[in-house]
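All protein chains of the complex are present and in place, except for one that has been dropped.
Take a look at chain A:
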Amino acid sequence: MVDSCCNLRGFKLRRCAFTLLLCTSTKLTPRLSMGNLAANEGLSVFVILVWLAINAFLFVHFYMAFLVDKWFYTRVLLGQALSWARAPAACLNFNCMLILLPVCRNLLSFMRGTIQFCSRTAARQLDRNITFHKLVAYMIAFHTAVHIVAHLFNFEYFMDAQLNRNSSLLPFILSEIGNGDNASFLNPIRSNETNPTIVMFTTIAGVTGVVITLALILIITSSMEVIRRSYFEVFWYTHHLFVLFFIGLVFHGFGRIVRGQTSASLTTNDPRLCADRFEEWGRNDSDCAVPVFAGNPPMTWKWIVGPMILYVCERLVRIYRSHQKVVITKVVMHPSKTLELQMKRKGFHMEVGQYVFIQCPSVSRLEWHPFTLTSAPEEDYFSAHIRIVGDWTQALYEACGGDKTEPQEAWKLPKIAIDGPFGTASEDVFRYQVVVLVGAGIGVTPFASILKSVWYKRIQNKDVFTKKIYFYWLCPETQAFEWFADLLQSLESQMAAKSVTDFLSYNIYLTRWKEQEAAHFWVHHEEENDPITGLKQKTLYGKPNWDSEFTGIASEHPGTKVGVFLCGPPQLGKSLEKQCLTHSEADVKFIFNKENF
(Lines give C-alpha, C1' and ligand atoms only; values in the text may rest on other atoms or scores of the structure.)
Protein backbone atom coordinates (compact mmCIF):
# COMPACT_ATOMS: atom_id res chain seq x y z
CA MET A 1 0.00 0.00 0.00
CA VAL A 2 2.66 2.47 0.97
CA ASP A 3 5.25 1.76 -1.61
CA SER A 4 6.58 4.92 -3.15
CA CYS A 5 8.51 7.84 -1.91
CA CYS A 6 6.28 10.80 -1.50
CA ASN A 7 7.61 13.83 -3.28
CA LEU A 8 5.82 16.78 -1.89
CA ARG A 9 4.74 18.93 -4.77
CA GLY A 10 6.64 22.16 -5.27
CA PHE A 11 7.84 22.62 -1.73
CA LYS A 12 11.44 22.09 -0.81
CA LEU A 13 11.64 21.20 2.80
CA ARG A 14 14.34 22.86 4.74
CA ARG A 15 16.12 20.49 6.98
CA CYS A 16 15.59 22.02 10.35
CA ALA A 17 17.68 21.25 13.35
CA PHE A 18 16.54 18.06 14.95
CA THR A 19 14.37 18.73 17.97
CA LEU A 20 14.68 16.60 21.01
CA LEU A 21 10.95 15.85 20.85
CA LEU A 22 11.29 13.99 17.62
CA CYS A 23 14.80 12.79 18.00
CA THR A 24 13.84 9.35 19.06
CA SER A 25 13.38 7.02 16.16
CA THR A 26 10.05 5.28 16.15
CA LYS A 27 11.26 3.33 19.10
CA LEU A 28 8.08 3.61 21.03
CA THR A 29 7.68 1.50 24.02
CA PRO A 30 4.11 2.30 24.98
CA ARG A 31 4.00 5.85 26.35
CA LEU A 32 4.63 5.58 30.05
CA SER A 33 5.25 8.41 32.42
CA MET A 34 4.63 9.16 36.04
CA GLY A 35 1.77 11.43 35.02
CA ASN A 36 0.03 8.69 33.08
CA LEU A 37 0.42 6.35 36.00
CA ALA A 38 -1.23 8.81 38.32
CA ALA A 39 -4.10 9.20 35.89
CA ASN A 40 -4.83 5.53 35.68
CA GLU A 41 -6.87 4.63 38.68
CA GLY A 42 -7.82 1.15 39.59
CA LEU A 43 -5.50 -1.72 39.11
CA SER A 44 -2.27 0.23 38.69
CA VAL A 45 -2.76 2.20 41.89
CA PHE A 46 -3.67 -0.98 43.69
CA VAL A 47 -0.50 -2.72 42.57
CA ILE A 48 1.63 0.25 43.60
CA LEU A 49 -0.08 0.46 47.00
CA VAL A 50 0.47 -3.24 47.63
CA TRP A 51 4.13 -2.85 46.71
CA LEU A 52 4.56 0.14 49.00
CA ALA A 53 2.76 -1.69 51.79
CA ILE A 54 5.10 -4.66 51.49
CA ASN A 55 8.07 -2.28 51.60
CA ALA A 56 6.72 -0.57 54.70
CA PHE A 57 5.96 -3.89 56.36
CA LEU A 58 9.43 -5.27 55.68
CA PHE A 59 11.03 -2.08 56.93
CA VAL A 60 9.13 -2.03 60.20
CA HIS A 61 9.35 -5.79 60.72
CA PHE A 62 13.09 -5.95 60.31
CA TYR A 63 13.56 -2.77 62.30
CA MET A 64 11.80 -4.43 65.20
CA ALA A 65 13.58 -7.72 64.64
CA PHE A 66 16.83 -6.11 65.68
CA LEU A 67 15.41 -4.77 68.91
CA VAL A 68 15.39 -8.19 70.58
CA ASP A 69 17.81 -9.46 73.17
CA LYS A 70 19.98 -11.26 70.67
CA TRP A 71 21.14 -7.90 69.45
CA PHE A 72 21.35 -6.24 72.80
CA TYR A 73 25.10 -6.03 72.94
CA THR A 74 25.29 -5.04 69.30
CA ARG A 75 22.96 -2.20 70.12
CA VAL A 76 25.21 -1.20 73.01
CA LEU A 77 27.83 -0.46 70.41
CA LEU A 78 25.60 0.83 67.63
CA GLY A 79 22.40 2.12 69.11
CA GLN A 80 19.48 2.48 66.73
CA ALA A 81 21.83 2.67 63.74
CA LEU A 82 21.83 -1.13 63.62
CA SER A 83 18.11 -1.31 62.95
CA TRP A 84 18.33 1.62 60.55
CA ALA A 85 20.86 -0.35 58.52
CA ARG A 86 19.09 -3.72 58.61
CA ALA A 87 15.60 -2.52 57.78
CA PRO A 88 16.49 -1.00 54.39
CA ALA A 89 18.64 -4.06 53.74
CA ALA A 90 15.52 -6.22 53.91
CA CYS A 91 13.67 -3.83 51.60
CA LEU A 92 16.65 -3.95 49.25
CA ASN A 93 16.40 -7.73 49.13
CA PHE A 94 12.74 -7.46 48.19
CA ASN A 95 13.22 -4.75 45.57
CA CYS A 96 16.25 -6.35 43.97
CA MET A 97 14.12 -9.44 43.59
CA LEU A 98 11.43 -7.43 41.85
CA ILE A 99 13.58 -5.34 39.58
CA LEU A 100 14.53 -8.11 37.19
CA LEU A 101 10.98 -9.29 36.63
CA PRO A 102 9.47 -6.40 34.62
CA VAL A 103 12.25 -6.60 32.05
CA CYS A 104 11.65 -10.25 31.22
CA ARG A 105 9.52 -9.23 28.27
CA ASN A 106 9.05 -12.69 26.85
CA LEU A 107 7.85 -13.97 30.19
CA LEU A 108 5.46 -11.02 30.39
CA SER A 109 4.27 -11.72 26.88
CA PHE A 110 3.49 -15.26 27.88
CA MET A 111 1.64 -14.05 30.97
CA ARG A 112 -0.23 -11.46 28.95
CA GLY A 113 -1.46 -14.11 26.56
CA THR A 114 -2.84 -16.08 29.49
CA ILE A 115 -4.31 -13.12 31.37
CA GLN A 116 -5.89 -11.52 28.33
CA PHE A 117 -8.63 -14.11 28.33
CA CYS A 118 -9.66 -13.16 31.85
CA SER A 119 -9.21 -9.43 31.94
CA ARG A 120 -7.89 -6.98 29.39
CA THR A 121 -7.41 -4.39 32.13
CA ALA A 122 -5.10 -6.73 33.97
CA ALA A 123 -3.26 -7.56 30.76
CA ARG A 124 -2.74 -3.87 30.10
CA GLN A 125 -1.00 -3.47 33.45
CA LEU A 126 1.79 -5.55 31.98
CA ASP A 127 2.39 -2.76 29.48
CA ARG A 128 3.50 -0.60 32.35
CA ASN A 129 6.43 -2.86 33.09
CA ILE A 130 9.11 -0.25 32.46
CA THR A 131 7.38 2.27 34.71
CA PHE A 132 7.34 -0.29 37.47
CA HIS A 133 11.00 -1.11 36.80
CA LYS A 134 11.85 2.58 37.24
CA LEU A 135 9.82 2.87 40.45
CA VAL A 136 11.58 -0.13 41.94
CA ALA A 137 14.91 1.36 40.86
CA TYR A 138 14.13 4.60 42.66
CA MET A 139 13.18 2.64 45.74
CA ILE A 140 16.47 0.72 45.55
CA ALA A 141 18.37 4.01 45.30
CA PHE A 142 16.47 5.38 48.31
CA HIS A 143 17.04 2.32 50.48
CA THR A 144 20.68 2.19 49.43
CA ALA A 145 21.09 5.75 50.63
CA VAL A 146 19.49 4.98 54.02
CA HIS A 147 21.51 1.77 54.34
CA ILE A 148 24.79 3.54 53.58
CA VAL A 149 24.14 6.46 55.95
CA ALA A 150 23.27 4.03 58.74
CA HIS A 151 26.41 2.03 58.09
CA LEU A 152 28.52 5.18 58.15
CA PHE A 153 27.31 5.68 61.69
CA ASN A 154 27.89 1.99 62.45
CA PHE A 155 31.48 2.12 61.28
CA GLU A 156 32.04 5.25 63.30
CA TYR A 157 30.61 3.67 66.46
CA PHE A 158 32.61 0.48 65.96
CA MET A 159 35.73 2.57 65.58
CA ASP A 160 34.87 4.62 68.66
CA ALA A 161 34.53 1.42 70.69
CA GLN A 162 38.04 0.39 69.70
CA LEU A 163 39.59 3.78 70.21
CA ASN A 164 38.19 4.50 73.68
CA ARG A 165 40.36 1.86 75.33
CA ASN A 166 39.03 2.11 78.83
CA SER A 167 38.21 -1.09 80.69
CA SER A 168 35.40 0.58 82.54
CA LEU A 169 33.50 1.08 79.30
CA LEU A 170 31.23 -1.73 78.11
CA PRO A 171 31.76 -1.03 74.40
CA PHE A 172 35.50 -1.55 74.83
CA ILE A 173 35.02 -4.78 76.76
CA LEU A 174 32.65 -6.00 74.05
CA SER A 175 35.19 -5.12 71.38
CA GLU A 176 37.86 -7.13 73.14
CA ILE A 177 35.79 -10.31 73.00
CA GLY A 178 36.99 -12.83 70.47
CA ASN A 179 40.58 -11.60 70.37
CA GLY A 180 41.73 -15.11 71.07
CA ASP A 181 39.82 -17.31 68.66
CA ASN A 182 38.91 -14.61 66.16
CA ALA A 183 35.50 -16.20 65.72
CA SER A 184 33.32 -15.14 68.59
CA PHE A 185 33.89 -11.43 68.24
CA LEU A 186 31.27 -8.75 68.10
CA ASN A 187 33.16 -5.76 66.74
CA PRO A 188 34.28 -6.39 63.15
CA ILE A 189 36.97 -3.76 63.64
CA ARG A 190 39.54 -5.81 65.42
CA SER A 191 42.15 -3.21 66.34
CA ASN A 192 42.55 0.45 67.02
CA GLU A 193 45.32 0.89 64.49
CA THR A 194 43.05 1.20 61.56
CA ASN A 195 40.40 3.51 60.28
CA PRO A 196 36.93 2.94 58.83
CA THR A 197 38.05 3.48 55.24
CA ILE A 198 40.70 0.79 55.48
CA VAL A 199 38.24 -1.56 57.18
CA MET A 200 35.77 -0.99 54.40
CA PHE A 201 38.26 -2.01 51.76
CA THR A 202 39.42 -5.08 53.67
CA THR A 203 36.07 -6.70 54.37
CA ILE A 204 33.95 -8.60 51.88
CA ALA A 205 30.90 -6.56 52.80
CA GLY A 206 32.81 -3.31 52.36
CA VAL A 207 34.35 -4.09 49.01
CA THR A 208 31.19 -5.57 47.54
CA GLY A 209 29.27 -2.61 48.96
CA VAL A 210 31.51 -0.14 47.14
CA VAL A 211 31.28 -2.10 43.90
CA ILE A 212 27.52 -2.39 43.91
CA THR A 213 26.98 1.22 44.96
CA LEU A 214 29.20 2.49 42.19
CA ALA A 215 27.48 0.21 39.69
CA LEU A 216 24.11 1.50 40.87
CA ILE A 217 25.17 5.15 40.57
CA LEU A 218 26.59 4.66 37.08
CA ILE A 219 23.46 2.81 36.01
CA ILE A 220 21.22 5.58 37.33
CA THR A 221 23.16 8.50 35.84
CA SER A 222 23.26 6.85 32.43
CA SER A 223 19.54 6.08 32.62
CA MET A 224 18.48 9.70 32.81
CA GLU A 225 15.96 10.59 30.13
CA VAL A 226 18.36 12.84 28.21
CA ILE A 227 21.03 10.17 27.99
CA ARG A 228 18.58 7.37 27.29
CA ARG A 229 16.78 9.14 24.49
CA SER A 230 19.82 10.64 22.81
CA TYR A 231 22.62 8.13 23.41
CA PHE A 232 20.89 4.81 23.71
CA GLU A 233 24.14 2.85 23.52
CA VAL A 234 25.60 4.57 26.60
CA PHE A 235 22.45 3.71 28.51
CA TRP A 236 22.30 0.14 27.23
CA TYR A 237 25.90 -0.84 27.79
CA THR A 238 26.20 0.88 31.18
CA HIS A 239 23.02 -0.82 32.28
CA HIS A 240 24.76 -4.14 31.95
CA LEU A 241 26.67 -3.22 35.10
CA PHE A 242 23.65 -4.82 36.75
CA VAL A 243 25.52 -8.13 36.35
CA LEU A 244 28.26 -6.78 38.64
CA PHE A 245 25.53 -5.41 40.88
CA PHE A 246 23.85 -8.76 41.39
CA ILE A 247 27.08 -10.69 41.83
CA GLY A 248 28.22 -8.15 44.44
CA LEU A 249 24.83 -8.32 46.09
CA VAL A 250 24.98 -12.08 46.46
CA PHE A 251 28.40 -11.94 48.13
CA HIS A 252 27.67 -8.84 50.19
CA GLY A 253 26.55 -10.80 53.24
CA PHE A 254 29.12 -13.59 53.06
CA GLY A 255 31.45 -11.89 55.51
CA ARG A 256 28.77 -12.18 58.22
CA ILE A 257 29.82 -8.82 59.53
CA VAL A 258 26.60 -8.14 61.43
CA ARG A 259 26.91 -10.20 64.56
CA GLY A 260 24.53 -11.04 67.33
CA GLN A 261 24.74 -13.18 70.43
CA THR A 262 24.40 -16.90 69.77
CA SER A 263 21.43 -18.67 71.32
CA ALA A 264 23.77 -20.84 73.38
CA SER A 265 25.41 -17.76 74.78
CA LEU A 266 22.06 -16.20 75.62
CA THR A 267 21.47 -18.96 78.17
CA THR A 268 24.73 -18.25 79.95
CA ASN A 269 24.69 -14.51 79.62
CA ASP A 270 21.31 -12.82 79.78
CA PRO A 271 21.90 -9.28 78.56
CA ARG A 272 19.18 -7.82 80.73
CA LEU A 273 20.88 -9.07 83.86
CA CYS A 274 24.49 -9.14 82.88
CA ALA A 275 25.00 -5.97 80.91
CA ASP A 276 25.69 -3.86 83.95
CA ARG A 277 27.98 -6.44 85.51
CA PHE A 278 30.41 -6.68 82.66
CA GLU A 279 33.43 -6.53 84.98
CA GLU A 280 32.42 -9.93 86.37
CA TRP A 281 31.99 -11.78 83.11
CA GLY A 282 33.81 -15.07 82.97
CA ARG A 283 34.73 -15.08 86.62
CA ASN A 284 34.14 -18.28 88.55
CA ASP A 285 31.66 -16.76 90.97
CA SER A 286 29.67 -14.93 88.36
CA ASP A 287 26.58 -16.31 86.63
CA CYS A 288 27.44 -14.32 83.52
CA ALA A 289 29.74 -16.00 81.08
CA VAL A 290 31.55 -14.03 78.42
CA PRO A 291 29.07 -13.66 75.57
CA VAL A 292 29.76 -15.35 72.26
CA PHE A 293 28.78 -13.79 68.97
CA ALA A 294 28.25 -15.02 65.48
CA GLY A 295 27.03 -13.57 62.24
CA ASN A 296 23.81 -14.33 60.42
CA PRO A 297 24.06 -16.52 57.36
CA PRO A 298 23.68 -14.61 54.13
CA MET A 299 20.04 -14.29 53.10
CA THR A 300 20.10 -12.18 49.96
CA TRP A 301 20.76 -15.00 47.56
CA LYS A 302 17.53 -16.67 48.58
CA TRP A 303 15.57 -13.61 47.45
CA ILE A 304 17.25 -13.03 44.12
CA VAL A 305 18.23 -16.44 42.81
CA GLY A 306 14.74 -17.04 41.35
CA PRO A 307 14.53 -13.84 39.31
CA MET A 308 18.15 -14.24 38.24
CA ILE A 309 17.32 -17.65 36.77
CA LEU A 310 14.21 -16.23 35.08
CA TYR A 311 16.27 -13.43 33.59
CA VAL A 312 18.88 -15.86 32.30
CA CYS A 313 16.06 -17.81 30.64
CA GLU A 314 14.76 -14.56 29.15
CA ARG A 315 18.13 -13.81 27.59
CA LEU A 316 18.32 -17.37 26.27
CA VAL A 317 14.90 -16.94 24.66
CA ARG A 318 16.10 -13.73 23.04
CA ILE A 319 19.16 -15.56 21.70
CA TYR A 320 16.89 -18.27 20.32
CA ARG A 321 14.62 -15.66 18.74
CA SER A 322 17.62 -13.97 17.19
CA HIS A 323 18.33 -17.16 15.26
CA GLN A 324 14.85 -17.42 13.81
CA LYS A 325 14.92 -16.52 10.16
CA VAL A 326 13.51 -13.10 9.31
CA VAL A 327 13.44 -12.04 5.67
CA ILE A 328 13.36 -8.43 4.55
CA THR A 329 10.96 -8.37 1.64
CA LYS A 330 11.14 -4.67 0.88
CA VAL A 331 13.11 -1.64 1.96
CA VAL A 332 11.61 1.77 1.36
CA MET A 333 13.49 5.02 1.86
CA HIS A 334 11.13 7.77 2.86
CA PRO A 335 12.04 11.45 2.95
CA SER A 336 13.19 12.97 6.23
CA LYS A 337 15.44 10.03 6.95
CA THR A 338 12.79 7.44 7.56
CA LEU A 339 13.49 3.86 6.63
CA GLU A 340 10.66 1.41 6.19
CA LEU A 341 11.46 -2.27 6.51
CA GLN A 342 8.90 -4.80 5.35
CA MET A 343 9.68 -8.23 6.73
CA LYS A 344 8.35 -11.74 7.01
CA ARG A 345 8.93 -14.41 9.59
CA LYS A 346 7.43 -17.86 9.78
CA GLY A 347 4.73 -18.04 12.36
CA PHE A 348 4.70 -14.31 13.09
CA HIS A 349 1.33 -13.11 14.22
CA MET A 350 0.71 -9.52 15.23
CA GLU A 351 -2.17 -7.35 16.36
CA VAL A 352 -2.71 -3.63 15.98
CA GLY A 353 -0.70 -1.34 18.22
CA GLN A 354 2.03 -3.83 19.08
CA TYR A 355 5.77 -3.31 18.88
CA VAL A 356 8.82 -5.46 18.20
CA PHE A 357 12.49 -5.35 19.08
CA ILE A 358 14.78 -5.39 16.08
CA GLN A 359 18.37 -6.57 16.09
CA CYS A 360 20.79 -6.38 13.20
CA PRO A 361 23.83 -8.56 13.95
CA SER A 362 25.91 -6.94 11.25
CA VAL A 363 25.39 -3.57 12.93
CA SER A 364 25.59 -4.65 16.55
CA ARG A 365 25.30 -8.07 18.18
CA LEU A 366 24.15 -6.71 21.49
CA GLU A 367 21.57 -4.08 20.69
CA TRP A 368 17.84 -4.65 20.38
CA HIS A 369 15.80 -1.57 19.66
CA PRO A 370 12.00 -1.30 19.97
CA PHE A 371 9.85 -0.10 17.08
CA THR A 372 6.10 0.15 16.75
CA LEU A 373 4.67 -2.00 13.99
CA THR A 374 3.13 0.08 11.26
CA SER A 375 1.58 -2.69 9.18
CA ALA A 376 -1.88 -4.12 9.66
CA PRO A 377 -2.44 -7.74 10.74
CA GLU A 378 -4.35 -8.30 7.50
CA GLU A 379 -1.22 -7.76 5.43
CA ASP A 380 1.08 -10.65 4.59
CA TYR A 381 4.16 -8.87 5.86
CA PHE A 382 4.95 -6.78 8.93
CA SER A 383 6.70 -3.44 8.75
CA ALA A 384 8.35 -0.85 10.93
CA HIS A 385 9.19 2.74 10.10
CA ILE A 386 12.58 3.62 11.51
CA ARG A 387 13.81 7.19 11.85
CA ILE A 388 17.53 7.65 11.35
CA VAL A 389 18.59 9.46 14.49
CA GLY A 390 21.55 7.70 16.04
CA ASP A 391 24.50 5.47 15.33
CA TRP A 392 22.55 2.24 15.21
CA THR A 393 19.79 3.48 12.92
CA GLN A 394 22.36 5.16 10.68
CA ALA A 395 24.33 1.93 10.38
CA LEU A 396 21.13 -0.01 9.65
CA TYR A 397 20.27 2.51 6.96
CA GLU A 398 23.65 2.01 5.32
CA ALA A 399 23.48 -1.77 5.66
CA CYS A 400 20.16 -1.73 3.80
CA GLY A 401 21.72 0.28 1.03
CA GLY A 402 20.13 3.58 1.95
CA ASP A 403 23.08 5.61 0.83
CA LYS A 404 23.27 3.92 -2.54
CA THR A 405 21.28 5.14 -5.49
CA GLU A 406 20.64 1.84 -7.27
CA PRO A 407 18.30 -0.78 -5.80
CA GLN A 408 19.87 -3.44 -3.61
CA GLU A 409 19.91 -7.14 -4.47
CA ALA A 410 17.80 -9.17 -2.08
CA TRP A 411 20.71 -11.30 -0.91
CA LYS A 412 22.72 -8.20 -0.01
CA LEU A 413 20.21 -7.12 2.59
CA PRO A 414 21.38 -7.65 6.17
CA LYS A 415 20.18 -10.42 8.40
CA ILE A 416 17.61 -9.23 10.92
CA ALA A 417 16.32 -10.72 14.13
CA ILE A 418 12.96 -9.90 15.65
CA ASP A 419 11.80 -10.30 19.23
CA GLY A 420 8.10 -9.90 19.78
CA PRO A 421 5.53 -8.71 19.12
CA PHE A 422 4.93 -7.17 22.51
CA GLY A 423 2.31 -4.90 23.93
CA THR A 424 -1.38 -5.29 24.54
CA ALA A 425 -3.30 -5.15 21.31
CA SER A 426 -5.33 -2.01 20.74
CA GLU A 427 -8.37 -3.94 19.68
CA ASP A 428 -10.63 -1.67 21.65
CA VAL A 429 -10.60 0.65 18.66
CA PHE A 430 -12.80 -1.76 16.77
CA ARG A 431 -15.39 -1.91 19.54
CA TYR A 432 -16.66 1.60 18.97
CA GLN A 433 -19.00 2.77 16.26
CA VAL A 434 -17.35 6.16 16.13
CA VAL A 435 -13.67 6.57 16.96
CA VAL A 436 -11.57 9.68 17.59
CA LEU A 437 -7.85 9.05 17.18
CA VAL A 438 -5.41 11.71 18.30
CA GLY A 439 -1.71 11.36 17.58
CA ALA A 440 0.89 13.96 18.50
CA GLY A 441 4.09 14.09 16.46
CA ILE A 442 5.84 10.79 16.46
CA GLY A 443 2.94 9.32 18.44
CA VAL A 444 1.10 8.84 15.21
CA THR A 445 3.01 5.66 14.43
CA PRO A 446 0.71 3.10 16.05
CA PHE A 447 -2.20 4.71 14.25
CA ALA A 448 -0.71 3.72 10.91
CA SER A 449 -1.38 0.14 11.87
CA ILE A 450 -4.85 0.90 13.18
CA LEU A 451 -5.96 2.94 10.17
CA LYS A 452 -4.76 0.32 7.75
CA SER A 453 -6.40 -2.46 9.71
CA VAL A 454 -9.71 -0.65 9.96
CA TRP A 455 -9.62 0.00 6.21
CA TYR A 456 -8.88 -3.65 5.43
CA LYS A 457 -11.69 -4.76 7.68
CA ARG A 458 -14.01 -2.32 5.95
CA ILE A 459 -13.30 -3.51 2.45
CA GLN A 460 -13.18 -7.20 3.31
CA ASN A 461 -16.19 -7.30 5.52
CA LYS A 462 -19.08 -4.94 5.11
CA ASP A 463 -20.31 -5.46 8.66
CA VAL A 464 -17.42 -3.91 10.50
CA PHE A 465 -18.73 -2.20 13.61
CA THR A 466 -16.68 0.96 13.26
CA LYS A 467 -18.52 3.34 10.98
CA LYS A 468 -16.59 6.58 11.27
CA ILE A 469 -13.09 7.59 12.23
CA TYR A 470 -11.99 11.09 13.16
CA PHE A 471 -8.25 11.31 13.00
CA TYR A 472 -6.28 14.23 14.43
CA TRP A 473 -2.60 14.52 13.86
CA LEU A 474 -0.74 17.25 15.76
CA CYS A 475 2.72 17.81 14.43
CA PRO A 476 5.29 20.40 15.39
CA GLU A 477 7.25 20.02 12.14
CA THR A 478 6.49 19.66 8.48
CA GLN A 479 9.36 17.25 8.16
CA ALA A 480 7.68 14.34 9.86
CA PHE A 481 4.71 14.33 7.52
CA GLU A 482 5.98 12.49 4.54
CA TRP A 483 5.57 8.75 5.05
CA PHE A 484 2.39 9.09 7.03
CA ALA A 485 1.04 11.63 4.57
CA ASP A 486 1.77 9.05 1.92
CA LEU A 487 -0.33 6.55 3.81
CA LEU A 488 -3.18 9.02 4.14
CA GLN A 489 -2.93 9.86 0.45
CA SER A 490 -3.16 6.19 -0.38
CA LEU A 491 -6.18 5.76 1.87
CA GLU A 492 -7.73 8.89 0.38
CA SER A 493 -7.43 7.56 -3.17
CA GLN A 494 -8.61 4.07 -2.23
CA MET A 495 -11.63 5.48 -0.49
CA ALA A 496 -12.40 7.66 -3.48
CA ALA A 497 -12.11 4.60 -5.76
CA LYS A 498 -14.62 2.74 -3.63
CA SER A 499 -16.81 5.83 -3.30
CA VAL A 500 -16.49 5.66 0.46
CA THR A 501 -15.73 9.25 1.23
CA ASP A 502 -17.27 9.72 4.65
CA PHE A 503 -15.53 6.90 6.49
CA LEU A 504 -12.39 8.67 7.52
CA SER A 505 -12.17 12.32 8.40
CA TYR A 506 -8.66 13.46 9.18
CA ASN A 507 -7.27 16.75 10.38
CA ILE A 508 -3.61 17.60 10.43
CA TYR A 509 -2.47 20.41 12.66
CA LEU A 510 0.90 22.05 12.30
CA THR A 511 1.60 23.37 15.78
CA ARG A 512 4.91 25.08 15.08
CA TRP A 513 6.35 26.62 12.00
CA LYS A 514 9.13 28.88 10.78
CA GLU A 515 8.43 32.32 9.43
CA GLN A 516 9.52 31.56 5.87
CA GLU A 517 7.40 28.43 5.80
CA ALA A 518 4.46 30.40 7.14
CA ALA A 519 4.80 32.90 4.31
CA HIS A 520 4.77 30.06 1.80
CA PHE A 521 1.65 28.51 3.29
CA TRP A 522 -0.08 31.85 3.22
CA VAL A 523 0.65 32.30 -0.45
CA HIS A 524 -0.44 28.76 -1.41
CA HIS A 525 -3.41 28.61 0.88
CA GLU A 526 -5.94 28.75 -1.92
CA GLU A 527 -4.59 25.83 -3.98
CA GLU A 528 -6.53 22.58 -4.32
CA ASN A 529 -4.02 20.38 -2.59
CA ASP A 530 -2.32 21.24 0.63
CA PRO A 531 1.18 22.71 0.16
CA ILE A 532 2.69 20.51 2.84
CA THR A 533 1.10 17.14 2.55
CA GLY A 534 -0.28 17.14 -0.95
CA LEU A 535 -3.55 15.93 0.45
CA LYS A 536 -6.91 17.33 -0.46
CA GLN A 537 -7.59 17.88 3.21
CA LYS A 538 -5.89 21.12 4.11
CA THR A 539 -3.35 21.34 6.91
CA LEU A 540 -4.53 23.49 9.77
CA TYR A 541 -2.28 25.67 11.88
CA GLY A 542 -2.00 25.95 15.60
CA LYS A 543 -3.72 23.68 18.06
CA PRO A 544 -7.16 22.22 17.50
CA ASN A 545 -10.13 23.75 19.22
CA TRP A 546 -11.24 20.58 20.97
CA ASP A 547 -14.40 22.08 22.30
CA SER A 548 -15.81 22.78 18.85
CA GLU A 549 -14.48 19.50 17.47
CA PHE A 550 -16.17 17.46 20.17
CA THR A 551 -19.38 19.48 19.85
CA GLY A 552 -19.35 18.84 16.10
CA ILE A 553 -18.83 15.11 16.58
CA ALA A 554 -21.54 14.95 19.24
CA SER A 555 -24.06 16.61 16.96
CA GLU A 556 -23.14 14.36 14.02
CA HIS A 557 -23.53 11.12 15.98
CA PRO A 558 -26.28 11.36 18.55
CA GLY A 559 -26.93 8.29 20.66
CA THR A 560 -23.59 6.61 20.14
CA LYS A 561 -20.56 5.75 22.20
CA VAL A 562 -17.46 7.48 20.86
CA GLY A 563 -14.09 6.04 21.73
CA VAL A 564 -11.25 8.55 22.07
CA PHE A 565 -7.69 7.22 21.75
CA LEU A 566 -4.55 9.22 22.28
CA CYS A 567 -0.89 8.63 21.63
CA GLY A 568 0.85 11.73 22.85
CA PRO A 569 1.89 13.84 25.82
CA PRO A 570 0.06 13.56 29.15
CA GLN A 571 -1.11 17.21 29.11
CA LEU A 572 -2.97 16.52 25.91
CA GLY A 573 -4.45 13.45 27.59
CA LYS A 574 -5.72 15.55 30.47
CA SER A 575 -7.38 18.11 28.22
CA LEU A 576 -8.95 15.39 26.08
CA GLU A 577 -10.25 13.65 29.15
CA LYS A 578 -11.85 16.90 30.30
CA GLN A 579 -13.46 17.36 26.90
CA CYS A 580 -14.78 13.80 27.04
CA LEU A 581 -16.38 14.43 30.39
CA THR A 582 -17.93 17.77 29.48
CA HIS A 583 -19.34 16.59 26.16
CA SER A 584 -20.74 13.29 27.40
CA GLU A 585 -24.39 14.19 27.63
CA ALA A 586 -27.49 12.02 27.76
CA ASP A 587 -27.38 10.67 24.25
CA VAL A 588 -23.71 10.72 23.22
CA LYS A 589 -20.89 9.36 25.37
CA PHE A 590 -17.21 10.05 24.87
CA ILE A 591 -15.01 7.40 26.42
CA PHE A 592 -11.38 8.29 26.84
CA ASN A 593 -9.14 5.26 26.61
CA LYS A 594 -6.16 6.35 28.55
CA GLU A 595 -4.54 3.01 28.97
CA ASN A 596 -3.70 2.39 25.38
CA PHE A 597 -0.32 3.42 24.08
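Basically, contacts are C-beta pairs under 8 Å (C-beta built on N, C-alpha and C of every residue); 3 or more make two chains touch, one makes a residue touch a chain; residues count from 1.
Following the convention adopted for this analysis, contacts and distances are computed from a predicted model.
According to UniProt, the chain absent from the figure is "Cytochrome b-245 light chain", selected among "Cytochrome b-245 light chain", "Vacuolar protein sorting-associated protein 29", "Corticotropin-releasing factor-binding protein" or "Non-structural maintenance of chromosomes element 1 homolog". In the complete assembly, the contact with the undisplayed chain comes from A:224, out of A:224, A:410 or A:500.
Of the candidate positions A:64, A:145, A:183 or A:366, contact with the hidden chain is made by A:145.
For the chain missing from the display, the contacting residue among A:196, A:401 or A:414 is A:196, taking the whole complex into account.
Residues of chain A that touch the chain left out of the display are 17-20, 23, 145, 148-149, 152-153, 155-156, 159, 195-197, 200, 210, 213-214, 217-218, 220-222, 224, 226-227, 230-231, 233-234, 390-391, 515, 518-519, 522, 541-542.
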